[in-house]
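See below for the structure under consideration.
Here the complex is missing a single protein chain, while all its other protein chains stay put.
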Amino acid sequence: MKSAATRPRRRKPTLAIWKFASCDGCQLSLLDCEDELLDLANEVEIAHFREATPVTLRGPYDVSLVDGSITTPQDAERVLAVRRVSKFLVTLGACATAGGIQALRNFKDVKEFASLVYARPEYIQTLEKSTAISSHIRVDFELRGCPVNKYQLLEVIRAFLHGRKPNIPTYSVCMECKRRGNVCVMVAQGIPCLGPVTQDGCGGALCPSYQRGCYGCFGPMETPNTASLSAWWRRLGARDEDLVRAFRAFNAGAEAFRKESEAHEK
Amino acid sequence: MKSDRPRGRTIRVDHLARVEGEGGLYIKVKGSQVLEVKLNIFEPPRFFEAFLRGRDFREAPDITARICGICPVAYQMSAVHALENALGVQVGGALRNLRRLLYCGEWIESHALHVTLLHAPDFLGYPDGIRMAREHPQAVRRGLGLKKAGNEIVTVLGGREIHPINVRVGGFYRVPSRQELQPLEEKLKRARDAALEMVRWTAKLNFPELEQSYEFVTLRHPTEYPLNEGRIVSSSGLDISAAEYEDHFAEEQAPHSNALHSTLRGRAAYLVGPLARYNLNFERLSPLAREAARAAGLGPTCRNPFQSIVVRSVEILYACDEALRLISEYEPPERAFVEVEPRPSSGAACTEAPRGLLYHRYRIAADGSIVEAKIVPPTSQNQKTIEGDLLSFVESHLGLAKDELQASCEQVVRNYDPCISCATHFLTLELEKD
Amino acid sequence: MIGENPLIPEPWIVRRVRKETRDIRTLELGPSRPETSFLFSPGQFNMLYVFGVGEVPISMSGQPGRSRTLVHTVRGVGAVSCAISRLRPGGVVGVRGPFGSCWPLEQAKGQDVVIVAGGIGLAPLRPAVYALLSARQDYRRILLFYGARTPRDLLFAKELERWRGRLDMTVEVTVDSASSAWRGDVGVVTRFISSSEFETENATALLCGPEVMMRFAVRALQGRGLASEKIYVSMERNMKCAAGFCGRCQFGPTFVCRDGPVFSYAAIRRWFETREI
Partner (left out) sequence: MGKEVVQRSDLDALFEALKRRGYRIVGPRVRDGAIVYDELSSVSDLPEGWTDEQEGGTYRLKRRDDLALFGYAVGPHSWKKFLFPPALRLWSAERESGSFTIHAACEETPPLAFIGVRSCEIHAIAIQDRIFQEGRYVDPHYKKTRENIFLLALNCGQAGGTCFCVSMNTGPRATFAFDLALTEVLDGSLHYFVVEAGTQKGAAILREIPHRPAAAREEEGAERVIASTAARMGRTMKTDGIKELLYSNLEHPRWNDVASRCLTCGNCTLVCPTCFCSTVEDSTDLKGEKAERWRKWDSCFTMDHSYIHGGSVRATSRSRYRQWMTHKLATWIDQFGTSGCVGCGRCITWCPVAIDITEEVRAIRGEEGR
């Protein structure tokens, strides 16, 4: 990872935040760092962050955080410009890394869908698919989650500032579930859980900690064996449509989940 | 992406800053006449109502939360209430109170964010909260502290601050123990003090003159300041249940916008949100909040949208007070949720999102899948009113220098804390009927 | 040097940095505390920590027996190794060590010693070369075969030149690819094994480099008739503690940090020959 530490620390590194189609939650996570926000503003120059300030400093930017997916032709253009002014580009969250919940449109016949939806389609331009940032430009680091975990977000920024590899594991949710001492909801209560195929990072196997099955908001883990998990879910009573829905949610566009959802579609 | 140089008397803000989501502003003036006011929303549409179809009703709270990262709890609340109404389920007692507590958390968090980082810089002449913090460190830290207290409520009850994972149709997946809530108590007491100071602080800001005669629309509950429940009432005598909402409110698609406008049938624009709530529920505030409002110079009615910053602070204070009450009375219920069985049915509900009335309606099939969904968020309801405000503001301030006028216009928009992410969930079903 | 708590690094100060190739640096470190004394055997390694960045295993590459000087040669490949490479004189690095097994220099006495190195693999072997040369009379032939990617990637080029000039040592250097300006050998390092003269019944081979290179070298040495017991390889596995606690450096029944990095080929043959161990 190229980092701020590679050059003399004269100037504060600049941070730019960009938004595409999303709920805003991922960039809001930055403002949710109540304890760190002002310190962060001392360590980096917030150069572009429309949700917080109209002030925009000139690029290029040392770090760009990109929230949201690409759904319109204008955004497909704009994201190219963002890449050009960014040295190190991090995508934030499920929308930016996998197309987000709005990628559910990718599974419909889009033309029919569009005419169904719009009274005046001429006013609205939208692309057929909601796509991840990485299908348009090169991305240096992808932060998962719907939404991202603010501690992971801070970790990526801190790691960047100090030339460290961020501590962002890619293994399963189960790892953290067990470390927390949770009782597995799938084994002990028969509740279907996506934890074994989902990447850890939500901050401690949140759903199982609250007595529900993980619903996959951090997307596929490093080596997801979705077929084996689906087979087990079936034994727990899940039907094909349940499997389609489970894999086709906030990370519907992530390859492993997309394929698994398609495998159960009649 | 700088603003184009406006020609003549055209005010154009390509990208509004310090609002949630992506929007612009366009005002055209000729002589002393304002010809056109457009609040331009180009946040890309995300078609929520379309893809809710065919999903299981139990997924609705999680899916609709993703409409907005700023007020996910509001979406979850409107969704579960609408679905419970559909399925004839009553959720009362401690579970109801926990929902109220969760909502208080979101109000505190969302209002504190708006007051401190988005709105106050307008009054004090800073481009943003972070730069404001250099000269007003205390006020910013106080605001962030409050925001954190609100977020902590949401995190304890919901697992995380954005898109909480613990809300389900029928209640919660897991309810907290008393011990889990206890640490919040101390923090909320401190937050309540901070909120009092915030009310005093915002009251001292300079407010431009602007008295508007809106029709205020809000929920009203027999005894409580409205959050989850109540009838829909207006300052002009409307008094209906959520089930009747669509008989009275209509939506239209504006050509310049990716969001739909909502209007009261047969009447002018109306206003939802803190001002509406406050004006029609003043007597339901806690004594402390009422007193603080009075001391801040607010009467039981407030018609100046710029003063919404004070009203938001009063609501934060109320929410801290209310949260403390709910925590002190909390006894964990036996079960975390009421069992809910699907059947063909439909139901609607409104709750009070931080930015105002949020309407959800669902029709579900026998197997529990959603057949139809309709969602009307606060910002699409206020859009017309915002444009109206801009019109009267610009008309009465044509003497201002251009930069100043433009800045003030932006401020007018920010008075509403418009959430553009919400506004572009995009509505489908009305259109289908056409 | 390891104290009571084997997991705590001790700060050492960078005295000198030498640029070896475009991505390889040699650092000379001195202790920050007067009482520190450090002794190691060729083949052993330290865990080097860069403040706030991380810690990685790096072999000693300097002269053994100098108790207040540590020399490490590092190729910058990732966050930590690049951070080490960026250190300048006066910079500080945390050191834990020495860990691991060493080259069998005692057992090799009276024998021919064949050294096969690839890339950065020459670094862990250099202390062995120093030791062999300083007790030159205890050994018979000394052969050093070294391969790098390109002439520009040759490590310790001047020293190689000096060793090549010695009459009591054979040094063969090759590269994978080179421009026409390169007058040396091009090709795999293992071919020197078959073409050079050494006494297979009475020789010890020391190997360090990428696993594939070592695989071919072993095959070539066995082809010459060298017994597995006489072939030594230095292994790499992910490593977090170097004290046998973290389990990560397991290589079959061994721990690389404890039983290795230097293994007799005979001891690990089954594992070495299986993929994904």
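Which chain is which? They are A, B and C, in the order written, and residues in each are numbered from 1.
Quick note on the criterion: a contact is a pair of C-beta atoms (placed from the backbone, for glycine too) under 8 Å apart; a residue touches a chain by one contact, two chains touch by 3 or more.
The model shown is predicted, which means the values in this text are computed figures rather than measured ones.
Visitor: Out of all the chains shown, which come into contact with the hidden one?
Guide: Looking at the entire complex, the absent chain's contacts are A, C.
Visitor: If I consider the whole complex, including the chain that's not displayed, which of A:E45, A:E128, A:E155 or A:E241 touches that chain?
Guide: A:E155
Visitor: Among C:I8, C:L39, C:A135 or C:A266, exactly one should touch the missing chain; which is it?
Guide: C:I8
Visitor: Tell me which of A:V197, A:C217 or A:V244 is the one touching the absent chain.
Guide: A:V197
Visitor: Contacts of chain C with the missing chain: which residues?
Guide: That gives, for chain C, the contact residues 2, 4-9, 11, 13, 32, 51-55, 77-78, 81, 90, 92, 94, 236-238, 240-241, 243-248, 250, 252-255, 258, 270, 274-277.
Visitor: By the contact definition given up top, give the residues of chain A that touch the hidden chain.
Guide: Within chain A, the residues touching the omitted chain are 36, 39-40, 43, 154-155, 157-159, 161-162, 164, 167, 169-172, 174-175, 178-190, 193, 195-197, 211, 221-225, 227-229, 231-232.
Everything that follows uses one rule, which is that only the chains that are shown with their structure count from here on.
Visitor: Go ahead and name the chain pair joined by the largest number of contacting C-beta pairs.
Guide: A-B
Visitor: Could you name the chain whose Cα mean is nearest to the mean of all protein Cα atoms here?
Guide: Checking distances from each chain centre to the full centroid gives A.
Visitor: Using each chain's Cα centroid, which is most distant from the centroid of chain B?
Guide: C
Visitor: Where the centres are mean C-alpha positions, what is the separation of chain A from chain C, in Å?
Guide: 42
Visitor: Could you tell me the distance, in whole angstrom, between the mean C-alpha positions of chain A and chain B?
Guide: That pair's centroid distance is 25 Å.
Visitor: Quick one: chain B and chain C, Cα centre-to-centre, how many Å?
Guide: 65
Visitor: Where in chain B do residues touch two or more of the other chains?
Guide: In chain B, no residue touches at least two other chains, as defined above.
Visitor: Among the residues of chain A, which are close enough to touch at least two other chains?
Guide: As it turns out, chain A has no residue touching two or more other chains.
Visitor: Which of the residues in chain B end up touching chain A in this complex?
Guide: Within the complex, chain B contacts chain A at residues 1, 15-22, 43-48, 50-51, 55-56, 59, 62-63, 66-70, 72, 113, 117-118, 127-131, 133, 137, 140-141, 144-145, 147-148, 151, 159-163, 165-166, 168, 172-174, 253, 255-258, 336, 410, 421, 426, 428, 431-432, 434.
Visitor: Contact residues on chain C for chain A in the complex?
Guide: So the residues of chain C touching chain A come out as 52-54, 78-80, 82-83, 86.
Visitor: Would you tell me which residues of chain A are touching chain B in their complex?
Guide: Counting only chain A, the residues touching chain B are 19-26, 28-29, 31-32, 34-35, 37-38, 41, 46, 50-56, 71-72, 75, 100-102, 104-105, 108, 113, 116-120, 123-124, 126, 146-147, 149-150, 202-203, 206-207, 209-212, 215, 217, 242, 245, 249-250.
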